[in-house]
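Only one protein chain is missing from this complex, and each of the others stays in its spot.
Let's turn to chain A:
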């Protein structure tokens, strides 16, 4: 790799102080540090050796953890297309064509998200003269996974730009933001273009083909909500839904594995759990938030059962784990270290309340079928407050000790 190094060294003076392209230094730096670990050494005083990890490594680990969700999402997009248009019924029939359809739809979204966000990052880095934030490695992957495959690309771009600018850069970049960036993108879409992200037919790509008779593109959450209103047991409604597409589309097992319509990366609880295992094993995400997030949803589900006045409230709590984007949100969104609670005790409370709020919003709010997005954003705002009380308790302990 010496020739690459030589090439970089040759160009370096151009970008350094006094060089022609001085203003673009941080773009050069981003490329250079991506290719080569820099030659910086420890200072005269202080730790003379440093841990081998850096922020880039941490962020790429999160991206790796999302890959199962992405791959599953790609295939599932094709699979749902084939199901809805009645081309195949079997899961693994037409594997190649399904994959191609999925790739055709999902890859552009990923590329657009990375490109749009990358441009904003680069622009801010140049204007504000700060290094490019590695956090974007994660955001650029998260956004595609929380939108439906049918979303117009310009909306993807717009949402990404909005989120990176408003949720991150105005606060000073990765590490300073208050809200989860990807959730902000999703929220933007939700309120700006509700037709594309919360309608009935949008989740499944049909292309130029007509859907099979009796097809409904409603998501499991929408079905559950309607069932609740109509007084039909939710599990029964889910089981009977879309019989035209084959039996058991919304069976518990299918909901768990994720062969259902929904946002690209969100449908599979199983894949989110694989991601969770990667994140927890590598220590990148807090297991406390993940565990307490699932626990919160379950407990709130039970409470709903106790006071059930409609069928949705009576739904078995474990269904909340598998329908909608709860698992994905808890694993990848709630655990964002910057916008989450930062104290260890705070993390338990933060995660738990996200679970609780998600179920409350899902079940009692007529306007939004999905609750995880608002729950995460809401708790992002409250995380500093939770931390404030945890820190206060620490100070109090310190003070009490003084009087002993």
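By our rule, a residue touches a chain if its C-beta (ideal position, glycine included) is under 8 Å from a C-beta of that chain, and two chains touch if they have at least 3 such contacts; residues count from 1.
Keep in mind that, in the parts below, contacts and distances are computed from a predicted model.
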{"item": "From \"sn-glycerol-3-phosphate transport system permease protein UgpA\", \"Na(+)-translocating NADH-quinone reductase subunit A\", \"Type I-MYXAN CRISPR-associated protein Cas5/Cmx5/DevS\" or \"(2Fe-2S)-binding protein\", the hidden chain's UniProt protein name", "value": "\"Na(+)-translocating NADH-quinone reductase subunit A\""}
{"item": "Among A:338, A:356 or A:376, residue touching the chain not depicted", "value": "A:338"}
{"item": "Option touching the unshown chain, where A:81, A:347 or A:362 are the choices", "value": "A:347"}
{"item": "Candidates A:1, A:195 or A:367 - the one touching the absent chain", "value": "A:1"}
{"item": "Positions on chain A where the hidden chain makes contact", "value": "1, 4-5, 33, 35-58, 60-61, 131, 134-135, 172-176, 281-284, 286, 337-338, 340, 342-344, 347, 391, 394-395, 397-399, 401-402"}
